[in-house]
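Every protein chain but one is kept in place in this view of the complex.
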């Protein structure tokens, strides 16, 4: 395996004004390919089916991604057991396999390996700062051993927990990203995006931003608020964004999880590649330079981001050899009226129909309790009976 | 490589009343993964990136597919050159590589290998029966050499050309499927689905049906008309269906090609896994026993077909180990209101929103000429200037 | 009261190639104004609130209508009693008041008075031809006494009953129109629109066509089928159409009654005045010369019909003094961007949004039984308990 550092690391790139393109959503993509189970969402496929995980890494690399995130989401031993799967592999085996796969493919191109940690059940259950930090520390040990290039603390709904994560990850000496899964209204305690960003930078994060839970434009707007907060505070940072590939105009503060369509009916909300062009341009204009994706992002979505920013980056991704920008490949279609679609103007203006006239265009989010300090509820999350839980949630309803 | 015939072949299965599950759409899936170019749609990836093609075969196998179709769509030398790609591989190399990949993965499970031919530019240019049959014959030679298990003549808009293909394929002694890409109105010469089916059976097809161009329910209804025609004629056949995974209620007689969203804005039309359950059940009820998919079908769509028919088949597909039927996996989700969605009733009744309130639900198909006997137009299809062509099409407009 | 015949009657006009514009829907318009009760839909307002009925007649006259239909829908004594209203007026009083109001306003402009009969409960209950004809005869007596200009037999779902009505109305010596409330599939016994039209002409109707139940374009297409039938049979007739002012693409064979939105949630389906322009032009092009409206048509809808056909008729309706064609009045709006809408092109192309993103665009029609020969069910229609009825309908379900 190539030594980390053989390539320029993320801060060198960002400090030089370069664009770093992230990868897409492994959990959702591998669920559709048959290797991850929706519900537990655990990453044992890294050990069980390495060829499938490797292939997805490779597709994102070809699509233009400079970051291979290790497929280690929810990969702590307790979480894995928790999920009731009789495991053929230990957590350590899964984590190590994931690091090796990410490194193997990163070495095939111009990509870095990022290790990741995310929010813990322990925090929601009101465990102490020391306990929560202990969890992050144990995860970090694997990433240090495998010598990833940088760390990402992502998918946090409470900025306090994200600060704790950043403080732990900083001990590695590696660059640290901090990414919250919040929207314009701020974290679940109502702390504004700007204030969240300031706290994360003060905790030591080099790069701050948003991932998951909301559609691209909402995430970009939220990062813009974070940037304004950081600048108002006289601080400096880089910015990242890794949104959903789903339209979520009808979400409440908890994002797409509360939509009735989550997670098995989201298809009509999937963004087209042309939506991704708009997203990439807008993120760039706002000053974000680490631009990637989360759930729903398939390789062609990342390719669209790389194609939109090809002028700024100076090159097209490898996979563009199989793609004509703005539909140019259609010039070779057999039907003349399809050939007539081989132009930017056509795709940029298209308002795609859903073909579902008996369905609405927007939903009412579903949620029994959206709460600040809802730890007592979360402690019951393993209860077997929904009936037990419902009254608690009714009480907590916002 | 295991000899063909080690497993029971398709007619044995169908004669025994078994369900044969097909695979999904390679061209569209590999375009999104970065290995096929939209427009030319040629399969050089079989030679260039075998790991990507192998992986997709494997995902369909795990999802329940009993048929590995060789990834040889549009793989004749003339077509490949035509498309303007400086080729690193000859047509023969691509075709042989595709056969080998299909066989390799078929051998990993209970699957057969099917070779395929489809409609030719030569037919549309009014070449002679001998010339058109010559093309089919050259393609067949590869499949015979590679000893595929059976043959599929698919994606024909004119039944006459499909008859010619069937007549050629029959010379191999292998079972022959004949599948048209037509809707309820019949082929482009206005021959009804029932009459088409009768002609195909008389030409020697063992299995007849429909693929591509229309959504699942439309395709099932069209096969039903074919079946009624065959039965009325006192003939016997088996039936197959491999539809799109897109909702197309607004199509005209040429199918999804004419929709303004084809091929890069179809996302909001993608069927959910639950739509696939309904499709599989309806196809089964109509008496179709070879049930698969075409463009837009991803592995999870095939898995849904296999899950719907698990009782009839007596087993679940391998990938179901990573999937709870009807959302059962959500019982392990952290949010209680998402856990409450772990039930058939919820997903069966969901009307998914598109999240696109400024878009319509249906489109107006686009087509400059939908014609019977439009050969003169088609001869111009390689013209460089659209302006030259437009008047011709205006004239021919139906 | 002016004598009938002072003006040219309907056949003179139609024979001379003139366009006769009908009026709109009294029952629905007066329900919204507070004078008719939805459910019974009876016309006692003619006697109770003559000023309201007179005003609506006058608005249609000003809008361009040449026909004042007497507001006598469902005005037979049995129907009025049936409906459980303690009546302050007898059926005779209501009918006579309605005739007087229609004549009074017709005399204010270039309009004729038309008396009307429609389908009877007696027919559905399988009463004899003599009994059903007796009902029509008693209604006709009032219209003869009041000397209306011509007669309309309208809103029939079974052509046989319409034939009986025509035969009775012919005895008056007045011109007779026959209008069915059926769609492209024909009457409820499955008799095609063309065959229905032939039978009505043979029974003596001078003018045949369609009213109510479906949207304008569907009704125009159905009249076209009627016209083709009549011409094929070597007969001659004039044609009329009086459709709904609601979009009904999702109707089944019984029309808008089965839509879940009937009758109190139809608002999002209301046609704009611009939709009416298209309707009027299409009706004219098909060869229909008696063009009006039914439920949902407000005065401004009729005005739009008259404005579209102003060139052919040679004049604008009186109410156009308060309306700029194709939005021309907006030239005087205070906001410049609204002034910019004062042009045909703008309104002709507008795809109006519903502002209802959580609603579908199409519904599933609702119907317990759509039946041919469903007399046994209809006999129970006065039953008080729905529970009694439901099983009967389940049994009859089509």
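A, B and C are the chain letters, set down in written order, and residue numbers restart from 1 in every chain.
Simple rule for what comes next: a contact is a pair of C-beta atoms (placed from the backbone, for glycine too) under 8 Å apart; a residue touches a chain by one contact, two chains touch by 3 or more.
None of these values were measured; they are calculated from a predicted model.
Novice: Could you run through the displayed chains and say which ones the absent chain touches?
Specialist: Looking at the entire complex, the absent chain's contacts are A, B, C.
Novice: Which residue numbers on subunit C touch the omitted chain?
Specialist: Residues touching the hidden chain, for subunit C, are 31-40, 51-52, 55, 58-59, 62-63, 83-84, 121, 215, 246-250, 257-274, 298-300, 303, 318-319, 321-324, 327-342, 347, 350-363, 366-368, 377-378, 381, 386, 389-390, 393.
Novice: Using the touch rule from the top, list residues of subunit B that touch the missing partner.
Specialist: Given the touch definition above, subunit B has residues 250, 357-364 touching the missing chain.
Novice: Using the document's contact rule, name the residues of subunit A that touch the chain not shown here.
Specialist: That gives, for subunit A, the contact residues 351, 353, 357-358, 360-362.
We take it that only the chains that are shown with their structure count from here on.
Novice: Which chain lies the greatest distance away from subunit B when centres are computed from Cα atoms alone?
Specialist: C
Novice: Between subunit C and subunit B, is it the same set of residue numbers doing the touching on each side, over half shared, or a different set?
Specialist: Shared-number fraction above one half, so same.
Novice: Measuring from the mean C-alpha position of subunit A to the mean C-alpha position of subunit B, what distance in angstrom results?
Specialist: Result: the chain centres lie 33 Å from each other.
Novice: Averaged over CA atoms, how far is the centre of subunit B from the centre of subunit C? Could you give it in whole Å?
Specialist: The computed centroid separation for subunit B versus subunit C comes out at 49 Å.
Novice: Which positions in subunit C touch two or more other chains at once?
Specialist: 357-358, 360-362
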